[in-house]
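Note that this complex is displayed minus one protein chain, with the remaining chains in position.
Read from first to last, the chains carry the letters A and B; within each, the first residue is number 1.
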Amino acid sequence: MSKHPNCRNPRHDKVSRREFLRTTGSAVAGACAVVLVLPEGSAEGVEGADYDWNQHRWVYLVDTTACIGCGSCVRACRAENAVPEGMYRTWIERYEIPAEGEALVDSPSGGEQGFAPVTSSLNVRKAFFVPKICNHCLETPCTQVCPVGASFSTRDGVVLVDQEHCIGCGYCVQACPYGSRYINPTTHTADKCTLCYHRITKGHKTACVEICPVGARQLGDRNDPYDPVNEILATRRVQVLQPELLTRPQCYYLGLDMEVR
Amino acid sequence: MNPESPLIHTKHVFRAALLLLAVIVTLLLGRSLFVPDTWGEYGWYRGAAVDDHRARQVRHLGDDPCAMCHDAESADHSAGVHAQIRCELCHGPVVLHADLEEGEKTGDMPIRRSRELCELCHRELDARPAGFPQIDVREHLSDQGADLTPDACFECHDPHSPY
Partner (left out) sequence: MFPELTGYLFPNDVHIHWSLMIVMYPYITGLVAGAFLVSSLYHVFGREEFKPLGRFALATALCFLAVAGLPLLNHLGHPERAINIVVTPNFTSAMAGFGIIFASYFIVLLFEVWFVFRVDIIDTAARSRGLKRWVFSVLALGVYDTSPEAQAVDKRITRILAAIGIPMACLLHGYVGFLFGAVKANPWWSTPLMPVIFLFSAMVSGIALLIVLYQIAMKLKGMAIDRDAIAAMSRWLWLFMIMSLTMELLEIMMLAYESAEEWEVIGHLLTHQLSFSFISLQMVGGGLVPLILLAIVVLMDRYMDDRIRNTLSMIASLLLLLQVLSMRWNVVIGGQMFSKSMMGFREAYVPGMFEKEGILAAALILFIPFVLLVIFERVLPTFSHLDRGGELS
């Protein structure tokens, strides 16, 4: 029972705290531990077991006008996915664009520990943050060049790397125009943002989307007619990175400036 | 073989060709030994790789597990301007702190009890959207008559419900 007489949590009325923890905890832990053989799954009572990848098509939306550059997403991603030091599955770039002259772009440790004020004497008129992740392209140049079929796209639109099959040749890292990939120094394989596949297939959002304090990042499902992201993509002006390469990125941006690559 | 046949001096060629054939057949047959079991189920990749990714541990579990034990802080949090900020943003993933299955604490929650944490979001930067609450830390502290100490913010603000 709650030690707060005014606590509004209805769960406290019915079940003891320990008992409740055990049941919800085990359901969550069970979802984490079980290896689902079929993406369509049929096991009862396990979180994510009824996930059907044919029902979803994941996209991502970044609102650069909202990003405050706190770096929480970078930290959350690193903690969620055990990303090795010095490698980044997501990062934040800061653009300081003066009235005259070159733009100043930086990303100190990917923005993981936030940003310090700029100490230049430029007359900066325009400045903003741009979060970056793997764009999970439809026409992936990375999957195209994988010699062994270790890099692939799932039916729900997520580009993944098979960590057991990858030979670590690094071709995909070279082929990605966005710098999204790296060679994991621990596993010696290619690695990158997985769109938190282990989370989104269990009804959660990606770690970066969950943690963003200002909603600059959003996960969308093209197959869900009620998804607000779809509404935005349909009615507002959106951009993608390096569109001329026709990789068909599925990470869309609002408020992208011409300086951003 | 007829001694006049032109093929009589090609025995070595046939031997070589046979050797080549044997090598190729061995390679082709041998290949299937190494192809992973679930290969090609969904495309030109190992089908089980999808499950490998799905099986990873979910580490950030949102605010609900926190509220179970920390109802006081949770209530404060929901009532203040930080209500939309996830607990795990400042405190890190809950799996570092509790074994939810057992309902037990397994370690201290990482938390930086210092001004630096607040500054990550609230230090004034020209790249931040103008409408977002941000301050020049020194200015703010001197306006309030406070010193520039590591926990200066906490003298006036409860991090769970600062405003």
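Quick notes on this structure:
The rule is short, and it goes like this: a contact is a pair of C-beta atoms (placed from the backbone, for glycine too) under 8 Å apart; a residue touches a chain by one contact, two chains touch by 3 or more.
Here the structure is a predicted model, which is why all the values come from computation and not from measurement.
Within the whole complex, the absent chain has one touching residue among A:V148, A:V214 or A:V240, and that is A:V148. Remark: the omitted chain is touched by one listed residue; of A:R75, A:H136, A:H165 or A:H198 this is A:H165.
Residues of subunit A that touch the chain left out of the display are 86-88, 91, 93, 105-107, 109-110, 132, 141, 144-150, 165-171, 173-183, 187-190, 245, 261.
Residues of subunit B in touch with the missing chain: 8-13, 15-16, 19-20, 23, 27, 31, 34-36, 39, 44.
Keep in mind that, in the parts below, only the chains that are shown with their structure count from here on.
Taking the mean of the C-alpha atoms as each chain's centre, subunit A and subunit B sit 9 Å apart.
Within the complex, the subunit B residues that touch subunit A are 36, 42-46, 49-62, 64-65, 67-69, 71-72, 75, 84-86, 88-89, 92-93, 96, 99-103, 119-121, 123-129, 132, 134.
Against subunit B, the residues of subunit A that register as touching in their complex are 2-4, 6-9, 11-12, 17-18, 20-22, 24-26, 28-29, 31-37, 39, 48, 53, 65-72, 75-76, 79-81, 94-96, 113-115, 117-118, 124, 127-129, 149-155, 160, 162-165, 194, 197-199, 201-202, 204, 207, 210-211, 213-214.
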